[in-house]
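One protein chain omitted, others in place.
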Amino acid sequence: MPPVKRKLFNLDQYQVPRGKVQIISERCKGCSLCLEYCPNKVLAWSTDYNFKGYRYPVLEETEEKYCISCRFCEEVCPDFAIYVTTELTAKPQSTQGK
Amino acid sequence: MSEGFRVAYFPGCTLKTDARDFESSALAVARALGIEVAELSRWNCCGTVYSLDAVNLMPRLASVHNLIRAEEEGFSEIMTLCSMCYNTLKQTNNLFTSKNNGLAAINDFLCLKPGYSGRVKIYHFLEFLREKIRPEQVKNLVVSPLDGVAVAPYYGCLLLRPKEIAIDDPEKPEILTPILSALGAKVIDFPLNNECCGAYQTAMHQEAVVRRTYRIINSAQSEGADMIAVSCPLCHYNLSALQGLVRSTHPGLKAMPILYFTEVMARAMGLDYRTGVRVIPQDVAAAEARLRPSPNDPGREAVK
Amino acid sequence: MKIILGNSHPQSLFAQRIEALSRQKLFACYQCGKCSSGCPMAESMDLLPNRVIREAQLNNEPALMSCRAVWFCSSCFACAVRCPKGIDIARIMEAVRTLQMMDGKSITEKPSCEDNGTLPQIALISHFRKFNM
Partner (left out) sequence: MTRLGVFICHCGKNIARTVDTEALREKAATLPHVVLAKDYLYLCSKPGQTMIADDIREHHLDRVLVAACSPRLHGKTFAQTAQRAGLNPYLLDMANIREQCSWVHIDGAEGTEKAFSIIKGGLGRLLYAEPLEPFQSPVTKRVLVIGGGIAGIQAALDIANSGYEVYLVEKLPSLGGHMAQLGETFPTLDCSSCILTPKMVEVSQNEHVHLLSYSEVTGIEGNIGQFQVTVRLRPRYVDETLCTGCGDCVPTCPVVVPNEFDQGLGARKAVYLPFPQAVPAVYTIDWDACLNTDKLIICENCYKNCEAGAINFLMEPQEKMFEVGAVVLATGYELMPVAHIGEYGGDGYEDVIDGLQFERMLSASGPTGGVVRRPSDGRIPQNVVFVQCSGSRDPEHGIPYCSKVCCMYTAKHALLYKHAVPDGQAYVFYIDIRAAGKGHEEFVQKVMSEERILYLRGKVSKIFKSGAKLVVWGADTLSGRQVEIEADLVVLAMAVIPSSGSQKLARTLHIASDLSGFFSEAHPKLRPLESNTDGIFLAGAAQFAKDITDTVSQATGAAGKALSLLANDFIKLEPTISGVEEGLCRGCGLCVSICPFGAVKMLPSTRTGAMVAGINPILCKGCGLCAAGCLSGAITLKGSSFKQIFAQLEEMV
């Protein structure tokens, strides 16, 4: 039997920032830096191509995976194609970390 | 398929009679996995139970005879299928690895030259599967996966206790999990999977064993099991044949198919192994039939 | 029944015989009762396993020689693997059975195989070997 992962009693007392990812797909040249560095892995490749012919990042949020507004994608994007607005704070759904 | 290997096989009484399906399915599975199984050409009863009397050596003789047979035929290892044979042979053999063990006395008594060396190793088929076969090898052979079928492995006592002979953690056995998973089954870990079924008490104290049967099946059922996989003909009998008696006091208990783990494997691998001697109650057989019609199922032979 | 301990007590002979037959340390038992807690057959026993050991410690021969509990033990070793003191209680049960048998008290019930032809031989033989030696 694997060790149990207990629910944390006071999770509702904690809030985490939630960001809204804005992607300017036409600026993207598909370098993949944002996908690689996103700590919560909320970005995925698009299925279609932008007019330059590149796949670009799209948001893929779930209950557990949502933008935590660290804004690192903003910093690493060489083409200023992605930015984040912190919109709300969310209740954490599960434990995170490296 | 991996390179084949050859093992000496000790069947025991019941695998040649009531539990013939256990033997035939195990042999079919072994063949499919490239294991060459060589039945000892001469063997006798294992003794069925290991005597716990520390003084009297006589009850060990049956086991020792088999160990000597194995050495005579040049085997250093014996594989067993029946949990009881495994337990008895292994406990007897363990006795000879300790000092002041009575081996000399037994050899003197038997007047056999050279007598038993004390060096044969006893394995259960499950240990072979764990150590020599990778789950992917099993998976590759599956033709009709058990998708969605919830199988609860039931280990009972004889494979796990006493701890010197345990083939797995006595409190958290999971040796069958990778195999059943490889067959595509949903493995049900139920809390009573290492509890005794009452064993040979069934001959004299049937009512006590029926109580055990109820508790074990009920536990597996409430964890969502569709069937129970066993490794001992006695467990099989107590859990399967006594279900009718259980239902006289617990009418709510649904019929639970009880299969040897090798049968579960053989069916998923599409191997034909039926010998036609299975003795199972009608409703258990019906439940089994409802569970999953196998593509090359030669038909049911429910008796009684 | 009051047990009179002291010089008139017969020198723990019975307890010593149990120890010799089982090669277990009777007096290592501190009566925690874990063996009884998990025994699958205890519902049918007149004395719980820990009581069997206790009566042996008390050298209470009459109690153990008339005890039915030992005949319900199916040697599943659930007690032995969990005993905090490493005592193999199943062996003590077997020792008491042996002593009862030596006293000719054993075979009071016959296997019910006559009226159940389906009983597999493994059940019959193991039952016979366990209880009729």
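Just so it is clear, A, B and C label the chains in written order, and each chain counts residues from 1 on its own.
In this text, a residue touches a chain if its C-beta (ideal position, glycine included) is under 8 Å from a C-beta of that chain, and two chains touch if they have at least 3 such contacts.
Bear in mind the structure is a predicted one, so any value in this text is a computation, not a measurement.
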{"item": "Which displayed chains the unshown chain touches", "value": "A, B, C"}
{"item": "Omitted-chain contact residue, chosen from A:Tyr37, A:Tyr54 or A:Tyr83", "value": "A:Tyr37"}
{"item": "Touch criterion as defined above, residue of C:Leu47, C:Val70 or C:Leu99 at the omitted chain", "value": "C:Leu47"}
{"item": "For subunit C, residues in touch with the removed chain", "value": "30-39, 42-43, 47-48, 50-51, 78, 82-86"}
{"item": "Hidden partner interface residues of subunit B, rising order", "value": "169-172, 191-192, 219, 222"}
{"item": "Interface residues of subunit A (partner: the chain not displayed)", "value": "1-4, 6-11, 13-17, 37, 39-40, 68-72, 89, 92, 94-98"}
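In the analysis below, only the chains that are shown with their structure count from here on.
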{"item": "Separation of mean Cα positions, subunit C and subunit B [Å, integer]", "value": "27"}
{"item": "Rounded Å distance, subunit A centre to subunit C centre (Cα mean)", "value": "66"}
{"item": "Distance from the mean Cα position of subunit B to that of subunit A, given in whole angstrom", "value": "52"}
{"item": "Contacts with two or more other chains, residues of subunit A listed in rising order", "value": "none"}
{"item": "Subunit C to subunit B touching residues, read off their complex", "value": "20-23, 40-41, 43-44, 71-72, 74-78, 80-81, 88, 90-91, 93-95, 98, 109-113, 116, 118-127, 129-131, 133"}
{"item": "Subunit C contact footprint on subunit B (complex, rising order)", "value": "12-14, 17-19, 45, 47-56, 59, 82, 84, 156-157, 160-163, 170-171, 195-196, 198-206, 208, 211-212, 233-234, 237, 241, 279, 304"}
